[in-house]
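These notes are about the structure you will find just below.
Every protein chain except one is present and positioned as in the full complex.
Let's look at chain A:
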């Protein structure tokens, strides 16, 4: 490939369904995880578990094979996207893996993406940014379940071709543009102290008290929000996320920043286990209570208040 531009840092991977094997936890919340995306260069993509030693050797071969097999963007046919309600995308677009470019009304390329299910991704784009989804070009990638590097290479080849032809990166692929690819906007976990080496000026109880009163909803869990270390914590995070609750997380296993929290919190709340969910400064309950409230539909009503 002739282009020498570095395309790292741009985002393309659009996953219409939760198919990744990244370390994201399984959750009970299909709504919140059905639409995840990340950079093709993100570390999570490299660290797929399992022996992939032999793959590395094939990479060069795969790359050249791919260059021959994926349609060039200039050769791909522009397909009109039916507007929502007026027509089905199924049948028009293939539900398989490949690279795609979305064009607006003026035939300006807005976004180049890759997906394992192009039809579903276009459907999701149409839903979220209908104004910019006028037509689409599709380049299929061979194979039932192609390797991510194959898809990423296809994406790069389209990006490079477009860049060479126009000198522009599609607006939707620019790093600060979040219109097309939503970053999982996970909040960082809250920490009680700056670190173990810092002498506390106030007792830990007071810090806990301040934290739960200053934040509407706080979940004290084992592990982090993105990777809960215990099934009960994971369930609570999943339930809160699926209810669209804006909540803070505190990792009680973080000995560096929350040292002593486990024991202190148990006595503060008079509750023996974790997770613990506080709402407006008061303990709402642990996993059983949250689960039971969610099952009965009480949780949704509770958070509407």
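Points worth noting:
Definition applied: a contact is a pair of C-beta atoms (placed from the backbone, for glycine too) under 8 Å apart; a residue touches a chain by one contact, two chains touch by 3 or more; residues count from 1.
Just so it is clear, contacts and distances are computed from a predicted model.
Taken from the listed names "GTP-binding protein yptV1", "pyridoxal 5'-phosphate synthase (glutamine hydrolyzing)", "Protein BOLA2" or "GST C-terminal domain-containing protein", the protein name that UniProt assigns to the chain not shown is "Protein BOLA2".
Only one residue in the set A:129, A:217, A:253 or A:283 touches the chain that does not appear here, and it is A:283.
Interface note for the absent chain: among A:206, A:267 or A:292, the touching residue is A:292. Annotation for chain A: contacts to the undisplayed chain at residues 232, 270-273, 283-289, 292-293.
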